[in-house]
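Questions regarding the structure given below will be posed in turn.
Apart from one protein chain that is not included, each protein chain of the complex appears where it belongs.
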Amino acid sequence: MDLSYSDEQKQIKEGVERFVREQYAFETRRKIAATDRGWLPENWAKFAELGWLGMSFSEDDGGFGGGMVETAILMEAFGSGLVLEPYLPTVILGGGLLASGGSAAQKEALLAPMIGGEKQFAVAYVEKQSRYNLADVAVTAKKNGGGYALSGHKGVVYNAASADTIFVTARTAGGQRDEKGITVFAVDAKAKGITRRDYPTQDALRASEVTFDNVSAGADAVVGQVDNGLALFEGVIDRAIVALCAEAVGCMDALNKQTLEYIKTRKQFGVPIGKFQVLQHRMVDCFTNAQEARSMTLMATLKIDDADATTRKKAASGAKVQIGKSGKFVGQSAVQMHGGMGVTDELAVSHYFKRLTMIDTLFGSPQHHLTRYGNLSMAA
Amino acid sequence: MDLSYSDEQKQIKEGVERFVREQYAFETRRKIAATDRGWLPENWAKFAELGWLGMSFSEDDGGFGGGMVETAILMEAFGSGLVLEPYLPTVILGGGLLASGGSAAQKEALLAPMIGGEKQFAVAYVEKQSRYNLADVAVTAKKNGGGYALSGHKGVVYNAASADTIFVTARTAGGQRDEKGITVFAVDAKAKGITRRDYPTQDALRASEVTFDNVSAGADAVVGQVDNGLALFEGVIDRAIVALCAEAVGCMDALNKQTLEYIKTRKQFGVPIGKFQVLQHRMVDCFTNAQEARSMTLMATLKIDDADATTRKKAASGAKVQIGKSGKFVGQSAVQMHGGMGVTDELAVSHYFKRLTMIDTLFGSPQHHLTRYGNLSMAA
Amino acid sequence: MDLAFTPQDIAFRDEVKAFVKANLPQDIADKVAHGKHLVRDDHMRWQQALGRQGWLVYTWPKKHGGPGWTVTQRYIFENVCADMNAPGIIPFGSKMVGPVIYTFGNDEQKARFLPGIRESSVWWCQGYSEPGSGSDLASLRTRAVREGDHYVVNGSKTWNTMGHWADWIFCLVRTDASAKPQEGISFLLIDMKTPGITVKPIIMADGGHEVNEVFFDNVKVPVENLVGKEGEGWTYAKFLLANERLGIAAVPQSKRGVDTLKQIARNETADGKPLIEDQDFRNKLADLEIQVTALEYTELRALSAMAAGGAPGPEVSFLKIRGSEIQQRISELAVEAVGYYAMPYHPALLWHGANEEPIGPAYAHVAAPRYFNARKTTIYGGSNEIQRNVISKMVLGL
Partner (left out) sequence: MDLAFTPQDIAFRDEVKAFVKANLPQDIADKVAHGKHLVRDDHMRWQQALGRQGWLVYTWPKKHGGPGWTVTQRYIFENVCADMNAPGIIPFGSKMVGPVIYTFGNDEQKARFLPGIRESSVWWCQGYSEPGSGSDLASLRTRAVREGDHYVVNGSKTWNTMGHWADWIFCLVRTDASAKPQEGISFLLIDMKTPGITVKPIIMADGGHEVNEVFFDNVKVPVENLVGKEGEGWTYAKFLLANERLGIAAVPQSKRGVDTLKQIARNETADGKPLIEDQDFRNKLADLEIQVTALEYTELRALSAMAAGGAPGPEVSFLKIRGSEIQQRISELAVEAVGYYAMPYHPALLWHGANEEPIGPAYAHVAAPRYFNARKTTIYGGSNEIQRNVISKMVLGL
């Protein structure tokens, strides 16, 4: 049992923290968010150059053989600076699907150039009725000659406007919520029949509503096995949850740092408000919450590759529950302790709060994951 | 809309508060709890003499025509002094069953002498498996000539050892959790076939495990209608819940008073601990909780006789949820703010805490009533 | 003790319902029902309708042109208005400066200002907080220096709500720099058109513009605009804040909020069932509804005590605490209810009433902005920490 970083990991940590420090000052981020894309190609090129895009992929897949620990190091730093570049949809989700389910040909055609920084991905799985049930899939993929025709609507697809390839969960068999009969497809984002409605999200990212109208996809577009895509997809989402938790830990630490600084300097009634015991104890609870979030994220980081599927799922859901609880407490407390300034667009605090709020929902609410954890843990 | 007490009600309030002040000093209560019975016949005689036993019964039934407002006044005062006399099982439960379901003969034989102070009651409805489901009744009452034979086990029957009559819910038809097929019987506590195991409870009251072995009950022992006893019984329990909430409000106010006094006088680090902002705010939240408990109890007191059954049930369950939440916060906070002394048997605070803890469970936990309230309130 | 309304109360409720039905423009009711933001004209149309009826200043005594309603009538009026999706009354005139003027102002001021407040022909705003003052109101630094028959005002105010729509502002200013913080403060009425006043928007976390900073650069204010005595503004300010705290529980709004949540939960699905049938979410709704009920009956108890002749004491502070916590909880559960569709940010629809198809259900895109915005409710009007300090000192004697 060893919970310390290796020298290589320490170097990665220093590198990404330097990037955030130098390239992601809050006002810089505001400008990046206001660009058409909502993120900077120069930054993405740097990610590729520094090897961050291939960090967690095996050497065989053209990566650098890192794992979730390295991914968590990057994501935590991204969270601390509210980095806007689409690492999560492109590398963690799209790249993850290819790494765990892609054919040699798909890896060569899509994963390699993604690692090189030439390709962007989006993953379409949310539907208006589906909430957090990954098996609730109404989008259909009908056999069509040698291939398939996809039809239906997917919602809140992050990075769709910038994506070259969109990964879609579609129903090839079974009823709307059957676990069997779901297939993952990789379709060209420019394919005929795809229409998008793009919009910014509350936390300054970009997403789209994507409609598929008889979009044809060849048999070679299937990622993993036909009808058995759910396990693959759920596994990738569970890994993405751990990465997201690491991002949230970065957000919380940054927020606590800002709040602590604020209550040390902000004066009322002639003294810094940090002298008031009620705020002191609340600040202590903020730190405790962030520590617990970090501990659960560490646990999930180290267990997400466990041989036992139940252990992996429990790890992801347990961490998501903790991140939700801690993120809400830290975020709401930061705003409250900042007083009026905390509810303005001017300070960074409200932007961290908004990101933590969206993280709370992304990949399933804490309530959803508490139920999932409970069902996994209490089964006789 | 008028939320003020009438002059008569004010007099009742002063009377019962005087009784508690003069007869229920904490050390006196300790002595009363240590007696064989666990309560004082002299006190009971005084209850009768002061008209408290007949307070909430109609003049036709030999009472004084009061209602839930008067009952709440008494129960709140009893709560403030942790009064041990069995008012709840005898008057509220037993008397309540007779008032709303009893025949003229039963009222004459049982209710009248109870009001006179000559009869004590107990109500047996809890079973080992039933938890809070009043319809989960395994005790059977089999037709037996003109009457019935009762068999089975009832648990945690308050006041059974002192009772002259035990009211029992038994199954006369249907399956174990069917709402139909439950009948309420009034049986002589000394009847052949009844065996008891008596014990004190955590909060210094007395209860018993009661086993019925072919206990014969005549047809005239049926309270209300055969097979349709559940509605009658549930209605009485709902009224008892409101009375219990009033008792809890009395407990909370007494506890807050003691805690406030303690933190004003107890010194640490050279100052009264009530000067520490964290304790000040916690004390404020204790008072807020007690105020909310009082408000919900008032609401339930005024709605428990509403013409609409759903309104009545929601009122009782809503109040029970609030009392649970407030009682736990006030009780735990009182112990915490008293520090080490709060966890000793020596001070009254732990005894109030124990009573509030038992109240939390009695007639159904807050969780049980939250679910009940939700089902009543959210039905489309 | 009785919850039932008297026949007179019931007749009154019907009268109010009929009035709202006849006088509340449908387009405004729709905006309120869908949580859309109102523009100045929306507020004015409704408030002027109330003004013509003499109901806008419904908390005022008869002798100052109010209806002189009983506590029960006020309660009925507020609930009917909320139930029928009437906009909340902007408090700065009718609930804040109005009572100050008729309580502490002179006859000339009453004659000059009260009619415009009663009719809502004049829009008032508040000049209390200053950059850096926060909950420590008495630390204000805006100076008013007497020069002949004018005060010359210099300084700035912040968290000024809807000042960009206002005709007049009431301000706390320091007229004696040498006095102790709470002394030397005066209460001035200032025409927003006076030269030297500039209004700078503050953008909130939800992207909206509802508050401002107001800058005063040598603004000349006639001495007759001073309310009461010079140096006693703090007394009037506390009087005003006490009135503010009472309404701030916002019980009728929270009751409507819970109903809206139930509607959303009936529309949303989880695993193919309506969300309202989900045990966990149902528990949360039930718990919230019980919290609102507890608050309502707490307020009723306070009102009934007031009806019996008491004034709103410091205990009303906890109505503010719980009321604001509940408003936040409602907004939080709405975000939970709409799931992924809380994420799209739709400013055109949210702020500019653009005629676009919303992304996701119409109720979804407002959920997160309202949650972000509702964080202010535990901060403004004296943060909840301050409110707890007040109760601790004034009620508990700690």
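Letters A, B and C mark the chains in the order given here, with residues in each chain numbered from 1 onward.
The rule is short, and it goes like this: contacts are C-beta pairs under 8 Å (C-beta built on N, C-alpha and C of every residue); 3 or more make two chains touch, one makes a residue touch a chain.
Keep in mind it's a predicted model, so treat the numbers as computed, not measured.
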item	value
Which of B:R21, B:K128, B:K190 or B:K257 contacts the chain that the document leaves out	B:K128
Option touching the unshown chain, where B:S4, B:T195, B:N214 or B:Q367 are the choices	B:Q367
Residues in chain B touching the chain absent from view	126, 128-129, 131-133, 136, 155-156, 176-177, 197, 199-203, 207, 209, 266-269, 276, 278-279, 332, 335-336, 339-340, 342-346, 350, 353-354, 357-358, 361, 365, 367, 371
Hidden partner interface residues of chain C, rising order	279-280, 283
Contact set of chain A toward the excluded chain (per top definition)	1-6, 9, 69, 260, 263-264, 274-275, 277, 280-281, 283-285, 287-288, 291-292, 294-296, 298-299, 301-303, 318, 321-322, 370-371, 373-375, 377-378, 380
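By definition in this document, only the chains that are shown with their structure count from here on.
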item	value
Euclidean distance of C-alpha centroids - chain A vs chain B, Å	52
Chain B and chain C: spacing of chain centres that average the CA atoms, whole Å	42
Shared-contact residues (touching 2 or more other chains) in chain B	277, 281
For chain C, residues contacting two or more additional chains	385, 388
